[in-house]
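Left out: one protein chain. Kept in place: all the others.
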Amino acid sequence: MLEIVFYILSAITLGTAFLTVVSKNAIHSAIYLVICFFALAGHYLLFNSQFLAIVHIIVYAGAIMVLLLFTLMLMNLDNDDETKKPLFAKLAAVFSAGILGLVLIAALRKAQPENIEYVNSGVDYQSIKVLGKVLLNEYQVPFEFASILLLVSMIGAVLISKKEEKI
Amino acid sequence: MNILEHVGIENYLTLSALLFCIGAFGLLYRRNAIIMFMSIEIMLNAVNLLLVAFSSYHEDPSGQVFVFFTMAVAAAEVAVGLAILVSVFRNIGNIDIDNLKNLKG
Amino acid sequence: MDISIVLIVLLVGALVTYLSGNKFASKTALISSIAAFGATIISLNAFQNGEDLDVNLPWISQLNINFALHVDGLSLVMLVLTTGLLPLIILSGFITKFENSKSIYALMLFMGFAMAGTFLASDGFLYYIFWEIALIPIYFIALNWGNGDVEERKKAILKFFIYTFAGSLFMLLAFIYLYTKGGSFDITKLYALQLTTTEKTYLFIAFFLAYAIKIPLIPFHTWQANTYSKAPAVGTMLLSGIMLKMGLYSVLRWQLPLTDEVAKAHVPYIVGISIAGVIYGAIVTLKQKNLKKFLAYSSLSHVGLIAAGLYSLTFEGFQGAVLQMLSHGIVIVGLFYVVELIYSRYNTYEIKEMGGIRIQDTYFASLFMIIMLASVALPTTFNFIGEFNLLYSLFKVNIWYAVLAGTTIILGAFYMLRMFQKVMLGGETKSFKKISKQESIVLIIVVGLTIFFGLFPQPIIDLITPSLQSILTQIK
């Protein structure tokens, strides 16, 4: 049962990701990407990590995508705005991506799993409680840094996108 | 209930590799900077997916913590990146990366 | 009391000279350099009385780097050379009017400080730093106060800087490697390291590149003639009188003891290169038209002989090399001063535009002749003692080395007498203002030192013998 769910979700993920990349219209791309993110959230649910899935949807599908869409609308781009890449460049892109995929999969396939059969030991490792403890004990310093990063990027974004005032 | 009881980890490896490739492909294929951002997001998510998969596999919360950090970084990146794009667009009227060649040696 | 007082005097002297303003700079510099010389002599005296003058202060303790100065006969002799020549060089600057003189005199003292530090440092890191900062003042001296076309000068000086600097980087590499092996830059610890032959070979090559460029040995000498001819006389004196000796001293202090067996295996080749330099330098000197280039190439020849003596790995070679370093330093300063005196009259360095000076100023001609004869190693001059030792050491290696290197006494006489004839002799062609008493002071000191040590070199030999012996035992 879950296998089927996995395969369907995988298909959706890959398909929408691909459509995101190839769609002519940037708005369509964005919408496909949102679907892709939801599918990924589904994968997280399959792992039984509900908190992560929720956060993922909030951050990606909510915050980031909204930001992207706002920008798109702000720019009001047409399909024609994007000049055509030469055929050679496109072929090269396909070829490179193919090579990369080949190598990646070949490399990952080579890896032998430690234990073939996965056994759930029943230890709680991904509830909010556990994650919160880990985040604020073991990873406290990076956590704080992440907050500073976000603050800085916020200020930076405001500064950069502000219209330059002639002095 | 855990998906790994039904589907082997190697499937996730393949999935995330493919997803990563699609992102990379988009990065090379498109010239629209916003689409390229999206491609980058896809690549980041491919990695996130793998992190989560291994976090489950080893029953270790660290992987998921890392995903949180990735998300934070991604959010910061998008915010600043889009801000740059907006100001570029305001200056030259489009966001075609082929037009941004001022940094040549 | 320890030896750092000399360094402090030089550094403070440089600072005071700069602050004293253009009007008093030259005199302040002279006084400071004489004070430094005095401090050296006091140290020498203390050393003779068996006092311990070493300095060892922690500097960068995390990396185990110390501000360590070590005093033995060898480094003291080199220190005496540095601080002794410095007043002479500063004094010889008096015949030239420098713009912004406070800077040039301060730079000269600073360079003296760096060179003195190089001779004293017993910590590899400190040594390297002194070695490199000696390059900075001479770069500015040559660049700002040199002669000839500005663009060409810039080119020549830049070439000199980059060339010697590039060579030094190999030495830095060697030191870093030694540090990773021994965990310290201290010279005694580095001496005690057990290294394989391959490691020693690489170290030998790295050190050799640095020193061969600095000394210079052929074919690494191309910076020399141009730099000498472009730099002001004081700069040339600093370069040829003291700075070249940094390379030679370092061979003795660092390269040979650290790479003993490899050095031994390479004796024939390196000595061969050095001797080739002796002959090549002499032959090229013969046809030089510019007096400064002439002296540059003659110096190439002389220094090649010193290097040959060092690489012969014999006690006589070491002894001769140190003595010849001193005598060459004294004499070359005298020769460049003579050139500068002629330049101050004729405003040219071209040999063919000179002549008939002896007939107008026999006093000057006599002093010049004595210095010239000293440089061709006439017995009873200091240079003879050195050259005799060096040739003897080469003879100990192989009789043919001595014969080939000995051609320097023929060719040396050939080019020197030829130059003297063209510059000084013959009938009166251009009027030459007689040199004043003040101007002749430097020449008299040079002549006096050369003859005095030519007759009584034994105190110096006694002073350096123990340190040379210990270096030799380290190698053997």
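Letters are used for the chains, namely A, B and C, taken in the order the chains are written, and counting of residues starts over at 1 for each.
Please note the rule applied: a contact is a pair of C-beta atoms (placed from the backbone, for glycine too) under 8 Å apart; a residue touches a chain by one contact, two chains touch by 3 or more.
Following the convention adopted for this analysis, contacts and distances are computed from a predicted model.
**Student:** Name the omitted chain as UniProt records it, choosing among "Multicomponent Na+:H+ antiporter subunit C", "ThiS family protein", "Peptide ABC transporter permease" or "NADH-quinone oxidoreductase subunit L".
**Tutor:** According to UniProt, the chain not displayed is called "NADH-quinone oxidoreductase subunit L".
**Student:** With touch as defined up top, name the shown chains that contact the chain not shown.
**Tutor:** Counted over the whole complex, the chain not pictured touches A, B, C.
**Student:** Taking the entire complex into account, which one of A:I27, A:L91, A:A106 or A:I128 touches the absent chain?
**Tutor:** Here the residue in touch with the unshown chain is A:A106.
**Student:** Of C:T407, C:S440 or C:S470, which residue touches the hidden chain?
**Tutor:** Of the listed residues, the one touching the omitted chain is C:T407.
**Student:** Of the residues C:Y18, C:Y105, C:Y163 or C:F432, which one touches the chain left out of the display?
**Tutor:** Touching the chain that is not displayed is residue C:Y163.
**Student:** Among C:F175, C:Y228, C:F395 or C:F432, which one is in touch with the chain left out?
**Tutor:** The single option touching the absent chain is C:F395.
**Student:** Under the stated touch rule, tell me which residues of subunit C contact the chain that is not displayed.
**Tutor:** 159, 162-163, 218-219, 221-223, 225, 280, 283-284, 286-288, 315-316, 319-320, 356, 358-359, 362, 373, 378-380, 385, 388-389, 391-392, 395-396, 399, 402-403, 406-407, 409-411, 413-414, 417-418, 421, 425-427, 455-458, 461
**Student:** Applying the definition given at the start, please give the residues of subunit A touching the unseen chain.
**Tutor:** 89, 92, 96-97, 99-100, 103-104, 106-107, 110
**Student:** Could you list which residues of subunit B touch the chain missing from the display?
**Tutor:** 24, 27-28, 31, 97-98, 100-105
As a working rule, only the chains that are shown with their structure count from here on.
**Student:** If each chain is a dot and touching chains are joined, what shape do you get: line, ring, star, complete or other?
**Tutor:** other
**Student:** Chain pair with the most contact pairs?
**Tutor:** A-B
**Student:** Which chain lies the greatest distance away from subunit A when centres are computed from Cα atoms alone?
**Tutor:** That would be chain C.
**Student:** Between subunit B and subunit C, what is the gap in Å from one C-alpha centre to the other?
**Tutor:** 64
**Student:** For subunit A and subunit B, what's the span in angstrom between their mean Cα positions?
**Tutor:** About 5 Å separates the centre of subunit A from that of subunit B.
**Student:** Give every residue of subunit A touching subunit B within the complex, in rising order.
**Tutor:** Touching subunit B: residues 2-3, 6, 10, 13-14, 17-18, 20-22, 26, 29-30, 33, 36-37, 40, 43-44, 46-49, 52, 55-56, 59-60, 63-64, 67-68, 71-72, 74-75, 77, 81-83, 85, 90, 92-94, 96-98, 100-101, 104-105, 108-109, 111, 113, 116, 118-121, 123, 125-126, 130-131, 134-135, 138-139, 142, 146, 149-150, 152-154, 156-161, 163 of subunit A.
**Student:** Any idea which subunit B residues touch subunit A in the complex?
**Tutor:** 1-11, 13-15, 17-26, 28-32, 34-35, 37-39, 41-42, 45, 48-49, 52-53, 55-57, 59-62, 64-65, 67-69, 71-80, 82-87, 89-90, 94-96, 98
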